[in-house]
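This structure is in structure tokens; I'll ask about it shortly.
Right after this comes chain A.
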Amino acid sequence: MPWMDVMADMALAPWLVILPLAGALLAGLWPAAARWWGLLTALLTLVMALLLALQVHAHGPMILDLGGWAPPLGITLVADGLASLMLLMTAVVGLAISLHALGYLAGEGRGHWFWILWLWLWAAMNALYLSGDVFNLYVTLELVVLASVALVALAGGAAPLVAAMRYLLVSLLGSMAYLMGVALLYGAYGVLGLQALGAQVALSAAPMLAAVLMTVGLLAKSALFPLHVWLPPAHGSAPAPVSAALSALVVKVSFYLILRLWLTVFPALPLSGLDVLMGVLAAGAVLWGGLMALRAPRLKQVVAYSTVAQVGYLFLLFPFLRAHPEGWKAVVFFAVAHGVAKAAVFLAAGTLQRAAGHDRLADLGAVMRGRLKTSFALGIAGAGLVGLPFTGGFIAKWLLVQTALEAGLWIWALVVLGGGLLAGAYVFRLLGPAFEPGPADRGRPLPAVMEWVPLALALLTIGLGFAGTPALSLLARTLAGGGG
Partner candidate 1 sequence: MPEEITTWFLIGFDALLALTLLGVAWRLLAGGDLFRSVVLFIAFGLLLSLAWVRLSAPDVALAEAAIGAGVTGALLLVALGRLRRLENRFFRREGGNT
Partner candidate 2 sequence: MAADVLTPQIYLLCGVLLFVLGLHALVVRRHLLLKILAVNVMGSGVFMVLLGVAAGGEGGVDPVPHALVITGIVVAVSATAVALVLMLRVKAATGLARLPRSGPED
């Protein structure tokens, strides 16, 4: 196709940073029109993310030297399979969140702050996914932290403020550990580019300590099991679009960065020990999150604890990285499937909460029966979280179990399956009230968009059930390090 050749020469990657940043700046200048800037940005960014994914799929990874300065001196943007898949997932979920927020925040006096901070968060995440430089990654990471802390605190009230404070301190601790890692790497090799570092890192003390500091720092940010305390109150009490953005997207950021570092910078280092430790923490997260989700009395709390559990799956990454060269792809596909499904669940929960005026599970039956479209969306997306057949979650867990068995890691396969059973139990709890007999009540009137958006995302979860092959072939176009 001729247009493909024209596209091959175009530098699309910078636009994925320019567009949301320009949107964020404009929304900050004209808060009254913030939502329209937000919507325009969301649409344009989705188009760009689609084009970029197509371009990468057709022509392989692209590296762009910013300002025309070649790597040891300048910063690079790297658009490869992994980055473009994350960008695409962010754009799809981001558009859904923006559309839903249009209805959810209508008539809220402080609604424009959501739009401004959300566009900043989006810009920061895109910049992070594209960055090919360890120090630049630090700056983008701080942007993500500041925007998401402000979004958590936006709800006001003691619990969200305390959660935001805890999140900020844990994140700053993580950032400092990461930055010390950067300093050690620069001290040992004198370069900052991911590729350049990957080409030089060999088994010795400095990169080992840097790897440990950076990994642990980022783990703290991503709320892996013993460090998860701030997550449930933060994600559970925020406005629904914020919860969706935090649970579906922000949690994936530090996971992505850890994966990127181990794929590109540290492939020469051994993972022995680390993989078992991470696997145990991951299993702890899956169990603990699942059990807490079974006990939580409110709809959004259940979903928030489900995120604690699902972060656990993400960090099965380490045993997989060690045991199977392609193992990380299954985990990335899981991250994408979880992002879409979790956003759909949180948005549907937000719609039900708005309709009923509360989100106590025990009293939600009538509204769930009255708002069938939304309950249906909750059900399908919930099935995606559990990993029932015909959903993206099923393919993701299938890939995880298959990879685990191929590598002889039957313990981790058991964790995946056991976690699935727990997820089945708490998703059934979520849907339970809908199946009780009783009157149906549509609750408060709501804009139609709040019902259609969760449904569309939920249907996309089913669509992802057929996206395994294209996603994996896009991921095959990922730049790996180690002499490359």
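We take it that contacts are C-beta pairs under 8 Å (C-beta built on N, C-alpha and C of every residue); 3 or more make two chains touch, one makes a residue touch a chain; residues count from 1.
A word on the picks: all candidates are chains of the complex that A comes from, given by their letters.
Predicted model only: the values in this text are computed from it and were never measured.
Engineer: Any copy counts here: identify which of 1 or 2 touches chain A within this complex.
Structural biologist: 2
Engineer: Which positions of chain A touch candidate 2 when the two form their complex?
Structural biologist: 135, 138-139, 142, 145-146, 149-150, 153, 157-159, 161-166, 168-169, 172-173, 175-176, 179-180, 183-184, 186-187, 190, 192, 229-230, 232-233, 236-237, 298, 301
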